[in-house]
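Complex shown without one protein chain; remaining protein chains in place.
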Amino acid sequence: MTKSTIPSDKVRFFSGSSNPALAASIAAELGVPLDNTQITRFSNDNLYIQLGATVRYRRVYIVQSLSQPVNEHLMELLMMLDIARGAAAAEVHAIIPYYSFARSDKKDAPRISITARLVADLLKTAGATHVMSMIFHSPQVHGFFSLPTDPLSSWIVLKQYLEAHDLSDGILVTPDMGQAKSAARFANVLRLPIAAGNKERISDTEVAIRGLVGNQVRGHKRALI
Amino acid sequence: MTKSTIPSDKVRFFSGSSNPALAASIAAELGVPLDNTQITRFSNDNLYIQLGATVRYRRVYIVQSLSQPVNEHLMELLMMLDIARGAAAAEVHAIIPYYSFARSDKKDAPRISITARLVADLLKTAGATHVMSMIFHSPQVHGFFSLPTDPLSSWIVLKQYLEAHDLSDGILVTPDMGQAKSAARFANVLRLPIAAGNKERISDTEVAIRGLVGNQVRGHKRALI
Amino acid sequence: MTKSTIPSDKVRFFSGSSNPALAASIAAELGVPLDNTQITRFSNDNLYIQLGATVRYRRVYIVQSLSQPVNEHLMELLMMLDIARGAAAAEVHAIIPYYSFARSDKKDAPRISITARLVADLLKTAGATHVMSMIFHSPQVHGFFSLPTDPLSSWIVLKQYLEAHDLSDGILVTPDMGQAKSAARFANVLRLPIAAGNKERISDTEVAIRGLVGNQVRGHKRALI
Amino acid sequence: MTKSTIPSDKVRFFSGSSNPALAASIAAELGVPLDNTQITRFSNDNLYIQLGATVRYRRVYIVQSLSQPVNEHLMELLMMLDIARGAAAAEVHAIIPYYSFARSDKKDAPRISITARLVADLLKTAGATHVMSMIFHSPQVHGFFSLPTDPLSSWIVLKQYLEAHDLSDGILVTPDMGQAKSAARFANVLRLPIAAGNKERISDTEVAIRGLVGNQVRGHKRALI
Amino acid sequence: MTKSTIPSDKVRFFSGSSNPALAASIAAELGVPLDNTQITRFSNDNLYIQLGATVRYRRVYIVQSLSQPVNEHLMELLMMLDIARGAAAAEVHAIIPYYSFARSDKKDAPRISITARLVADLLKTAGATHVMSMIFHSPQVHGFFSLPTDPLSSWIVLKQYLEAHDLSDGILVTPDMGQAKSAARFANVLRLPIAAGNKERISDTEVAIRGLVGNQVRGHKRALI
Partner (left out) sequence: MTKSTIPSDKVRFFSGSSNPALAASIAAELGVPLDNTQITRFSNDNLYIQLGATVRYRRVYIVQSLSQPVNEHLMELLMMLDIARGAAAAEVHAIIPYYSFARSDKKDAPRISITARLVADLLKTAGATHVMSMIFHSPQVHGFFSLPTDPLSSWIVLKQYLEAHDLSDGILVTPDMGQAKSAARFANVLRLPIAAGNKERISDTEVAIRGLVGNQVRGHKRALI
């Protein structure tokens, strides 16, 4: 992709506190300045946020991952969206590289929350007009958003990286069958054989891979997992 | 007030993690059981909450103060509201003894958030149908809620406590003029003289009282502030 | 389950044209009359529907599967919901045994519709206050509904049926890994061994099962698929 | 009207399956290409639609008549609107030459649907931001839309056609009194006398005209009805 | 109709200033007390309204005609609805005997307001959950309301009155063809012949009747118009 330069008087680009380095990289890549965001806290623990540049009639981008501490980062994002909307921004784009709530996407027990849907609604209430995120835990999460939403893939970057290396004798290994379909597509692009693990979730933080499915594993020297 | 006992099969009463002792006291006062709420956390810091009793067609009360850590308590509350609504509760009442966001009630700088309004909207989005809170930092905050909202006063409790004591030679002192009107009403009820301080806010956490206004201060032995 | 009889003056129970026999069975099971629905058509192909009993302040149930012809049945349902809401029903419950749109639950190509979400929103716009359906194609579809929604399982019925038969030497076979988890739970309830096929979707209407995974298949006389 | 040519990179123009020839004519008249729409159907009768050109930030026009089969055409339209909105179109214009539901515009029996209003709401839910249609069965139907809506008249075309012919000895005849007012206006423009029939609706498809009102009928050779 | 008595602790019945005598009659007919409404005005002409009885969890009826001065009466009504909703009424019924805006029901000129639709939306925004009114100027106005709405007819009262008199030699005359259909139905109920005038609107306040259509006019001694 050639670098396009957006006219910077039409765009405002802000970062929450979750990953300012990433936001700065994106802004640099786009050729727009990273505008200042002041984030402080009252003695009663309430956030106080001020956006550092006029947003009236501008296209506003706000970058914030929902990484730890998740609820702090979520509230920062909601307040920044609210500020942009209230200050008459023309468009308010939420760029959420890691939408951690995506895993809470179903009710497999009674009286729990499909939090991925709840947060999608909160983002709309706060003023977002468009959402971007890395592809979700399950593709159905896309449907939780009533706003235009773009789940972004990192495949193009991975492909560029891998193609710069020697992949002969390589094999692509996916941890479980759930991802087998998309892994197969990626293996096809890279012209690699593929094998799937038999992942079993033991707890929230532990998984076991019990054997691999696929005839081609033996004999390959490099396994890409 | 005589204790009324609500039929407990029509009501569900849950507490967030901010102040379970207070919630238990309210439930006991009302004569209803405090239903169980399971609050845990995934390894990615996302909350996982399960309400421990059927809410279908019930009147559901959820008690949660927005005390520190504020954003954790807010997200707990939003998820509990969402669960109750999604599980077909007939009514979802949010009891928020301390609505800390009430202080963010105006824009005295450009591009900040009137967070008290934002959070009122988030509560509605999440499923609340009614809000109760102790009286807000400014009475206008009431108007931020589009849901029926009851700001509750503690005067009746204070009055009972004070009337059980000897108030002769007492005087009621209010820290600044801002509260003078309501303080005067309270002083009138207690048949006490009143004086007002001249509070000056030095910073978010420090105030100075520079002198008192009111002729009756001198000679009083007990000052209620 | 013992038959409970709902007081019939509080309830109205209507059926669309998709499966009146099913609706009649449900009504009989509940002990309420199946109210009349008149469905005709103008010469310009527009539907004309009249509900045959007063719904004011009643709890209204409308049974309609989104079976073929799908769009006819959907429009019937939307109109019946609209009629109930407009005639001041207290609650409007949509019972949709087969929610066929559930399969359109993600965007695996650009510029297509997540129709399962769209239809969930249309049902709300038309006046539904609650939705019941058999469990969805993927559990995430539950999150497409902003209304209280109950995906119902047929396991209890299947279990009763199977337990009335001799299952010795039986084995439960699931067509692919996607359903393996829930199949395992069911196998466990029935105390049966389990095997999974290796389904491959050839086209919209054809699938191939290439071999079975699981050591116990050989030697079992009865395979439940 | 002189042909204006809209810059085609700003506009997308799609047609549903109701009348592609009409859509092609409009696009040609406007000087924009007719973009491709792929409409197929799953084995369970669900529609599958894909718009064939990027709509992001574009002004999108979708042409679809609600002609027979009405509900198929309606669902196509709703899905196309939903796709355009979800793919971040800047504006989504629904051009509905024949809004057949307009005749269901009142409740002259209890518990029926004012379907013209219901469908107006469905169009908004699906994502339309503007509606165009030929003038409605009754002018009040305009008020059913909360979106900006333009009922278009064909008078200018009729006028051009008729003025190209010899209208001497002509008379304009309207089938009933309901249209007399607008017919009179049109007669005035054409400088023709006018007569009104006495239409009686016998059934949904049959009407009888019992006599004509107006002195000038006799002696005219050409009657425009 | 026999007088039913609604339990008065479940109902609140308020009147705006447009026609308190009518409201009192309705309340008396229903056997409920007419609750007090205090309506005053600040020096800056803003209305100040207080409802005089607790509405929490009650079914609230508010009677207000949109008679002259129309905008004063509308604002009173909107404020009363808002108060009832904000004070946690269970239902808020707007009884609007004369909905004067019904005549602004179409756009017969560019850039005018379909005010009958606008006001329907304002009533919903202010908190109404149900509307009652005498039948509208055109039956399509019913479709402007997204709330359950009941247009009430006075025919039953007129019928009772007329049947108590000698109608022999009577004839029912309708001023123009627009009302002929419903007039014919009424004539049929009363077993009277019917004639229609040929009304022409000269201006907003003047009409002319040019002759009568119908053979039976001559010879009848009593004409009911």
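Per-chain numbering from 1; labels A, B, C, D and E assigned in written order.
Keep this in mind: contacts are C-beta pairs under 8 Å (C-beta built on N, C-alpha and C of every residue); 3 or more make two chains touch, one makes a residue touch a chain.
Note that the structure is predicted; figures quoted are calculated from it, not measured.
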{"item": "Chains in view that touch the one left out, judged over the entire complex", "value": "A, B, D, E"}
{"item": "Full-complex contact with the absent chain, from B:61, B:144 or B:186", "value": "B:144"}
{"item": "Listed residues E:90, E:118 or E:134, member touching the removed chain", "value": "E:118"}
{"item": "Positions on chain B where the hidden chain makes contact", "value": "105-108, 114, 116-117, 121, 138-144, 146, 177"}
{"item": "Footprint left on chain D by the chain that the document does not show", "value": "130, 148-150"}
{"item": "Touching residues (missing chain, whole complex) on chain E", "value": "42-52, 54-55, 67-72, 74-75, 78-79, 82-83, 86-87, 100-101, 103-104, 107, 109-115, 118, 121-122, 125-126, 204-205"}
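In this section, only the chains that are shown with their structure count from here on.
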{"item": "Chain labels contacting chain A and also chain C", "value": "B, D"}
{"item": "Between chain B and chain C, the fewest steps along chains that touch one another", "value": "1"}
{"item": "Where chain C and chain D are represented by their mean Cα positions, the distance between them in whole Å", "value": "36"}
{"item": "Per-residue multi-chain contacts in chain B, two or more chains", "value": "86-87"}
{"item": "Pairwise touch network: line, ring, star, complete, or other", "value": "other"}
{"item": "Interchain contacts, given as pairs of chains that touch", "value": "A-B, A-C, A-D, B-C, B-E, C-D, C-E, D-E"}
